[in-house]
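Single-structure report; data block below.
Every protein chain but one is kept in place in this view of the complex.
Here the chain labels run A, B and C in written order, and each chain numbers its own residues starting at 1.
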Amino acid sequence: MSAPASIVRRILFNVFAWAVVLVIAFPLLWMVLTSVKPSTELFVIPPRLLPGEITFEHYRRLLTETPFLIYLRNSAWLAAGTTLVVIAIATLGAHSLVRFSYPGRERLARLVLFTYLLPSVVLIIPLYLLMTGLGLANTLTSLIIAYTTFALPYALWLLRSFMKAIPDDLESAALVDGANRMQAFVDVILPQALPGIISTAMFTAILAWNEYFYALVLVNNDAARPLTTGVISMLVTSFNIEWSLLMAASVMMSLPLIVVFAFLQRYLTRGFSAGAIKG
Amino acid sequence: MPTIRAASASLRLRSLDARYGLLGALLIAPTVLVFCTVIVYPLVSAIYLGLFSIYTPTMEGEWVGLDNYRRLLASGEFWRSLANNLIWTAGTLTLQIVFGILVALMLHRNLAFRALARSLVLFPYFLSTVVAVLVWRWLFNDLYGVLNHLLLWAGIVDLPVDWLGSMPNAMISLIFVGAWKYFPFVVIAVLARLQAIPDELYEAASIDGAGAWARFTDVTLPQLRDVLIVVVLLRTIWDFKEFDLIFLLTGGGPIIGTQTLPLMVYKEAFALNQMGGASAAAVLMMLIMLLFMSLYLSRARD
Amino acid sequence: MSRIRFENVSKRFGGVTAVDDLSLEIESGEFVSILGPSGCGKTTLLRMLAGLERPTGGTISIGETVVNELAPAQRNVAMVFQTYALYPHMTVAGNIEYPLRKRRVAKNERVRRVREAAAVLELEALLDRKPRELSGGQQQRVALGRALVRDPAVFLLDEPLSNLDAKLRTHMRAELIRLHRRIGRTMVYVTHDQLEAMTMSQRIAVLRDGRLQQFAPPRDIYARPGNDFVAGFIGTPSMNFLDGRLEGTGSGRTFRCGDVSLPVGMLPLADEMPEPDRRVRLGIRPEHIRIDAEGEAARVNLVEPTGHETILVFDYRGNELVARMDGDVDIESGDRVKLAFRADKLRLFAAADGRRLNDDSTP
Partner (left out) sequence: MSGNSSKGGITRRAALRGALALCAGAGGLGSLPARANTTIRWWSTQSSPEQLAAYRFQIAAFEAQHPGVQVLFERTSDEGYPAQLAAAFAGGNVPNLVTHLPSFAVADYWHAGLLAPFDPVIESVGSDRFFAGTNRVYEIEPGVHAAAGIGNTAANMLWLRTDLMQRAGIESAPETWDELRAACRQMQGRGIYGAQLPYARNSATSLVIVCFIHGAGGQVLSPDLDVAIDSDEAADALEFYRSMRELCPPGATGYSWGETLSAFVSGATATGLYAGRVLVNVNTRNPRLAEHVTCVPFPTVSAEVPPWTFNDYPSVFIPADAPDQEMTRRFAAWLYEGEGYIRQLHATPGHILPVLQTAAEDERYLDHELVRRYRDEIALMSTSAAAGHNLGWESPEHRINVKAGALVNSGILAEMVQRVVLNEEQPRTVLADTARRIETIMNA
């Protein structure tokens, strides 16, 4: 193959690939464009691709006139809290499942997969009763606990296979070197599992950040409402949908994720490559 | 003699393995606790509630035995919802896998601004379902939606297409949006695996005279097999259970054209206030998933 | 002081017996190899000694202490793993320092001892590197350093050289011997490589299927193998075996196997094998076969010159014999030659249980 031909092929491939990427990303682009259009341009027929004039009015209104920032804070707490709780529990649990032996261990590991199957719709009322019984109804804590239900099995499973990939000898070495088992866990296993923990934490945070249904039923209070249900209930009512504000809200809801993932993206794939996907 | 036995018994209690076992149990205890309180307890109550006729707001009702199950299995709606559920799951899963592999292959190659391209492609997965659905509903809008406008402008259609309100459009749109939202998960997994395939394998295949397609089917696909088995399993479970996306996009309509089992459970529980029927439907749904999963796992093991 | 004793130690994993009723006593300061094919239980034995596995039965003691229920940290043993098991997230210095940190050694003392160990192992220049930036040999030395630094009573080494290339292995063998001489600590060395075991150890314990076959100094293992397994396992190429029976007694004793008939009357036997059939295995080491015009006729099947020596495979009356001869023998495949065996080096084993019949005075 001659050099010019390969260059042409490369250019063609690049053009094609980027076209695909842009098609995939088009809804996001449209979201951004809509959010900076004045609302008067919104219902123009036919719709215009580019805004006639750019306005940040919707963002201003969202930030100053609505509880958006409260929802944002709630969502951040929720994602952070859920991730913390889930990772703490799952890391210990996975370590136990991988490196300790006791009766029922294998059965427990299998049960983890089974709990995936529970449809959240059916857990919701018993969960709600539980939360009310504990005096936690309408709090972020109740949502953190609820999110733990669906995030924990996945996190545990991911971390378990991740930790399986860490050689046994490392822990043995630490034990011989004078550590007890918890010290060996902290000194050796944890640092080794860190990429997996970060990756799992990201998946958990995504789940918690984006969850809608539990938040809808368990929390009906602006003080504890996260973005997903907050934005919907605030901007989508049966008599009106505030598209401009919705799109502005969507952009701002996605912004923290973009920032976080720009930094941590490689861990997502690393989490999978380091054996987490082997089951 | 007895003293020796007692000594050895206490020695056994203090034995290292017993202490380790205890520590292991201690570490797993929070998990077990969470499982019991927030998963097993609701699960058991679902099975229990399924045997009653229960008015949701009061959670009171009377024993009806297996009547809920009989009623469900005799109703066309349950079977239709199940069929919808299977169509949706199979459709969106296939698209996710095919598209996910293709895009992963694309992103694995040397592409200008590859990091940016990756972020853009992975983005739908990070996007909140609520946001994703709203954006798509805005794109699908009959009057102001850019999708219809593009088709009209290109002369492909004469009238705006009713994307979400009629069949089979609604199911197709749903499957499509679902695929768009979740295919990045497949990309992440496949991309990770692709990076781990040694180049020598490709070189060897090239030396053996394999073309691009043969390299894909003979080298790449077998290497992806393990990843795909797990990805398919996870995505099947998640897609089968999907509630938010369908509820927000079509609400199950038109009629019950896109109503899947989770939506039916929701309708029973909260629209009709029949917690008993809802629990029964959920238990059935779980059994169906369990069946599929064990079939799949036994197949995948071969 | 740091004598190691295994008394009737067994280890079962589920239904599999890894170590079976094994008793062994290692003297303080001794260098002992545990040798055997893979899966013979030698690593399990070592891990039990380290405290990483618990014996199913029997007792293990180090010095005067029964250590069965002691955690690894409480045993004052150090271990070098086959995979080295270096902590990837710590630097070389961090790796070597780790055991000291766990023993709450003071900071400046730690630094001093890490330097010392690094000096011994010539690792000074690498102290700030991460393990993945090191070559295999360097990693191996770091693993040794980590064991060395805390001056343990017992060193456990689990095939530490198996991941190195041949040249480096020879070098490290010498290093290890030197090290042992210097510190004079008890070392238990697990290997499947007889060369390592033979060259380094003061005594070798040969294991097979979890059972101890023989525990003796290298020379004895070679010259007076306890049974046909040890005899066959030690030595390259392996000892030739002919299955047959003894006839006659005393100096008239003859070994017969098909057409073969060899006088073995001069061999002092511990046991005359009173059983009527007297079935035995005759062992001949390849190095004890030579060409001799007076000898027995055989045909050359294969010639494998390695330079300084030549391995020859003969057909000797329907039996295959491997011989090791000088590099300059001038023989080609298909030649017919005459062979002689060094009669005093022949070994007889009982066919029933494989035990050696020659008595201990055998040269």
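We adopt the following convention: a residue touches a chain if its C-beta (ideal position, glycine included) is under 8 Å from a C-beta of that chain, and two chains touch if they have at least 3 such contacts.
This is a predicted model, so every value here is computed, not measured.
What shown chains come into contact with the chain that's not displayed?
By the stated touch criterion, the chain not on view contacts A, B.
Write down which of A:36, A:108 or A:143 is the residue touching the left-out chain.
Answer from the full complex: A:143 touches the omitted chain.
Taking the full complex into account, find the residue in B:112, B:143 or B:204 that is in contact with the omitted chain.
B:143
Considering the whole complex, not just the chains shown, which residues of subunit B touch the missing one?
30, 33-34, 36-37, 41, 55-60, 140-145, 159-167, 250-256, 266-267, 269-274
Even though one chain is hidden, which residues of subunit A still touch it in the full complex?
39, 43, 45, 65, 77, 81, 84-85, 88, 124-125, 128-145, 148, 216-218, 220-224, 229, 232-234, 236-241
As a working rule, only the chains that are shown with their structure count from here on.
Using the definition of touching given at the top, classify the network of chains in this structure as line, ring, star, complete or other.
complete
Where the centre means the average of the CA atoms, what chain is farthest from subunit A?
Relative to subunit A, the chain whose C-alpha centre sits farthest away is C.
Please tell me the distance, in whole Å, between the geometric centres of subunit B and subunit C computed from their C-alpha atoms.
55
Could you say which residues in subunit A touch two or more other chains, in rising order?
Where subunit A is concerned, no single residue meets two or more other chains.
Could you pull out which subunit B residues touch subunit A in their complex?
20-21, 23-25, 27-28, 30-32, 34-35, 37-39, 41-43, 45-46, 56, 59, 103, 106-107, 109-112, 115, 117-132, 134-136, 138-139, 143-146, 149, 152-153, 180, 188-189, 191-193, 195-196, 226-227, 229-231, 234, 237, 241, 243-244, 247-248, 261-262, 265-266, 269, 275, 278-279, 282-283, 285-286, 289-290, 293
Across the complex, what residues on subunit C touch subunit A?
Residues of subunit C touching subunit A: 47, 50-52, 71-73, 77-79, 81-83, 85-89, 98-99, 102-103, 146, 150, 156.
Which of the residues in subunit A end up touching subunit C in this complex?
167, 169-170, 172-180, 183, 187-188, 191-192
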